[in-house]
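In what follows, a single structure is set out as structure tokens and then discussed.
Heads up, one of the protein chains got dropped from this complex, but the rest are sitting where they should.
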Amino acid sequence: MSTLQVSVYRYNPENDDAPWMQDFQIDTQGRDLMVLNVLQMIKEQDSSLVYRASCREGVCGSDGMNMNGKNGLSCVTPLSEVVKNNRLVLRPLPGLPVIRDLIIDMSLFYKQYERIQPYLQNDERPPSIERLQSPEDRDKLDGLYECILCACCSTSCPSFWWNPDKFVGPAGLLQAYRFLADSRDTHTQERLSELDDPFSVFRCRGIMNCVNVCPKGLNPTRAIGKIREMLVRNTA
Amino acid sequence: MAARRAIHRLSRRPDLMIIESYQKLPVVYSCGPGEKSAVKSQRPLSTAKRPVNLDLSSIQFPLPALVSISHRVSGIMLFIGLIFLMWAFQVSLSSPAGFNTVREAMAHGFFARLVLWGLLSALGFHFVAGVRHLIMDMGHGETLEGGQRGAQLTIIISALLVVMAGVWVW
């Protein structure tokens, strides 16, 4: 039985007043395809379906979506990982406004990212060669710099759903810690003062959905814990 | 330097930051959710009326997430239960007769024992989940496996406490 039942979230603001689910039968011929392949096959049946995708190898972060209830990248998620009872439900990432079909408005997500000042800030005179960093200090950036900003984590976080304009969210906070932990950055105090309010960092309840869904295997919960530790040491 | 200042200024623009309109404005349905509307609406493509996918029944919640929401629910239950606890506290200390009233209720009253068991269970769960939070604050159990194991332990220990509380009360 290689016919997969796929149910896709559809919404076109020009035609529809409300989102609806469209069902497709897809013949996978027994192959363990990626969800992105299935979407391409669906597009052959109904070309009005739109979704974001680019690198098709899990490095650009464009094709994040909710597959059978769990966020992930469609290009590196094989059917064997998500399909249950021969059924696949594709929905856009939760919590952010839907522009059309599986495409969401990432503005709030990017705003929170900009807010934490995701660039190195060093007031010292730039050296004639690159700023040096010991291997131990460089190791502290592992697990932080690899983020591809796919938004799977933040859109799986209930605290982000309820307060996307106030809580920075797992992705933003992971990057905030990436710069707090960078030995070449000298603006640690300013970064911490920016984050020291009840909303930006402290809405994290340790739900850990973010760790569960990150396609790159990163751990925002641990990074947020480290930011909290820095804030407490700073203040108390 | 100018580019950096520009980004800095952008992130401080309150008008761009506040997207509360997404949450305040209702999404208007001319047909039921799930039904495709046959009539092309004349309304403009306003960004403020974009729908949001928050159908919680369609989203998978792993065990740590369920433990977290239960922690919140048990906390609210305890807040409401404070009324009963304060009543019992006052009456039991007011006089020997008062003390006996409370004792009788706890020993034989059905409603009283139900409330007591509910509160003890909520307290047990909230306490164990709270201890888990404190352990995570100290940096343990923040990995994927650690979080899963912590959630499982919380459930097992709480279930034991609920049963023990049940035995004690009933």
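Per-chain residue numbering starts at 1, and chain names A and B are given in the order in which the chains are listed.
Going forward, a contact is a pair of C-beta atoms (placed from the backbone, for glycine too) under 8 Å apart; a residue touches a chain by one contact, two chains touch by 3 or more.
As a convention for this text, contacts and distances are computed from a predicted model.
S.K.: Which of the following is the UniProt-recorded protein name of the chain this complex doesn't show: "Branched-chain amino acid ABC transporter permease", "Thioredoxin", "Succinate dehydrogenase hydrophobic membrane anchor subunit" or "Deferrochelatase"?
M.R.: From the listed options "Branched-chain amino acid ABC transporter permease", "Thioredoxin", "Succinate dehydrogenase hydrophobic membrane anchor subunit" or "Deferrochelatase", the omitted chain resolves to "Succinate dehydrogenase hydrophobic membrane anchor subunit".
S.K.: Touching the missing chain, which residues of chain B?
M.R.: Within chain B, the residues that touch the unshown chain are 20, 23-24, 72, 75-76, 79, 82, 86, 89-90, 92-93, 95-96, 99-100, 103, 120, 123, 127, 130-131, 134, 137, 168.
S.K.: Since one chain has been left out of the picture, which residues of chain A touch it in the full complex?
M.R.: Counting only chain A, the missing chain is touched by 159, 162-163, 166, 193-203, 228, 231-232, 234-236.
FYI, only the chains that are shown with their structure count from here on.
S.K.: How many angstrom between the C-alpha centroids of chain B and chain A?
M.R.: Each chain's C-alpha centroid was found; their separation is 24 Å.
S.K.: Touching chain B in the complex: which residues of chain A?
M.R.: 9-11, 13-21, 66, 68-70, 89, 91-99, 104-105, 107-108, 111, 114-115, 117, 119, 156, 158, 161, 164-165, 205-209, 211-212, 219, 221-222, 225, 228-229
S.K.: What part of chain B is in contact with chain A in the complex they form?
M.R.: 4, 7-8, 10-11, 16-20, 22, 27-37, 40-41, 45, 47, 49-55, 58-62, 64-65, 68-69, 72, 133, 136-137, 139, 142-144, 147
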